[in-house]
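Left out: one protein chain. Kept in place: all the others.
Coming up: subunit A.
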Amino acid sequence: MASMLLSTLRSCPVTHSYQCLIYPFLSISVRLSVPSVQTKSKKSLARPGMKNIVLVEGVRTPFLLSGTTYADLMPHDLARAALQGLLNKTGLPKDAVDYIIYGTVIQEVKTSNVAREAALGAGFSDKIPAHTVTMACISSNQAMTSGMSGKTISTPSVGLIAAGQCDAIVAGGVEFMSDVPIRHSRKMRKTMLSLNKAKTLGAKLGLIGSIRMAHLAPELPAVAEFSTAETMGHSADRLAAAFGVTRLEQDEFALRSHTLAKKAQDAGLLQDVISFKVPGRDIVSKDNGIRPSSMEQMGKLKAAFIKPHGTVTAANSSFLTDGASAVLIMSEEKALAMGYKPKAYLRDFVYVSQDPKDQLLLGPTYGTPKVLERAGLTMNDIDVFEFHEAFAGQIMANLKAMDSDWFGQTYLGRKSKVGAPPMEKFNLWGGSLSLGHPFGATGCRLVTTVAHRLQKEGGQYGLVAACAAGGQGHAMVIEAYPQ
């Protein structure tokens, strides 16, 4: 009966703030009518005949502003550190996993399959195959779900673990922005390649003679969307403007992220961070991008992308970050057999994609209702929300989109809005804006954080959602492991 009451109230078209107002009353009435509080619409998402997949452990290197302490490393060094951290923390035998998958965005040409190089370097058995995936900012989400299911859109029923191919996998992600591949210009490359083939001295000299000053100009990795030639910050600014997100709202959200991250760091809640002795440098054990500022200070910054009237600034955007993450994922029976106490069940997930120009960063809005529907849950069932914060403006735009009936009807094909996640459950330990955002590594951080928050806060369901370049998005439901 209580759940009926809840669902009727849920379906009421009330605004978010109104919902907050009536909430105390609601919970009282629930307590009065039902002695044991069970507000979830489902007890568990376990399905008969399907393997339960669990997160055993998740770790990450400290996330550092690029160009700081990690500056002289290579990407696989960071990934190696994360993998070693995982081994240390779990005491996992080095031949106990069946497969290793890593996600990364900007590839170091020398280590294009960074998963393999890092695994070998971390001392994993050379009998364990490893591959690397890429899907922009949700690359490590893809690494995890590939391990789980091997298919992008499906229930975790037919993948490496679920299909019985593997029982234990390591997934992770790495991004290293302190060094990126900068190439010669196309013309110069062409000349150099022809030079290899030139047989006579005359031909070689002719080719060398054809080189012009302009050919020497280097080519930086594209920071823009290939299909639209628009940079992500520019798109984020337009998105924020489209949803009427003000500069003030963005700065406030960014400040909230930094403040919460600082609190979580000081309280020692960020247990996934491992210490890392950087060769030739000190031991790093803390994220270094968390810098709570004041609204006044942030207000002074000029727009970074749409000048001069834009609203996205350096302070309300995520910064370029170096970092790596790793998670150990197993079938529940294998984990238990090996004596592990799993942290959480990894349940349903979805990938979505939409217009890469005007809806580049709206992945969470599209992914959230879809994954909830798949899991048979509602927004109210979720206790822990962890959304990837690419830009404060992007988060606010997603919240507004989810809270808009017009958007829900026009673009999501729904009868009404999705509903925005309540802020008291949302990214409570900071997010990408403050902790940092190594593109390929963020997904594992989000999943591990949900698991840790569920344990700490005592909730049952958590939701991860993230946007990615290319107009793609991802969402996953995570269920607490009974403690």
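As a working rule, a contact is a pair of C-beta atoms (placed from the backbone, for glycine too) under 8 Å apart; a residue touches a chain by one contact, two chains touch by 3 or more; residues count from 1.
Keep in mind that, in the parts below, contacts and distances are computed from a predicted model.
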Listed names "Trifunctional enzyme subunit alpha, mitochondrial", "Small ribosomal subunit protein uS10m", "Myotubularin-related protein 9" or "Collectrin, amino acid transport regulator", with the criterion being the UniProt name of the chain not displayed: "Trifunctional enzyme subunit alpha, mitochondrial"
Of A:Thr132, A:Gln359 or A:Thr449, the residue in touch with the unshown chain: A:Gln359
Sole contact to the chain not displayed, among A:Ala71, A:Ala163, A:Val180 or A:Ala242: A:Ala242
Listed residues A:Thr68, A:Thr228, A:Asn380 or A:Gln455, member touching the removed chain: A:Thr228
For subunit A, residues in touch with the removed chain: 226-229, 234, 237-239, 241-244, 306, 309, 355, 357-359, 397, 400-401, 404, 406-407, 410-411
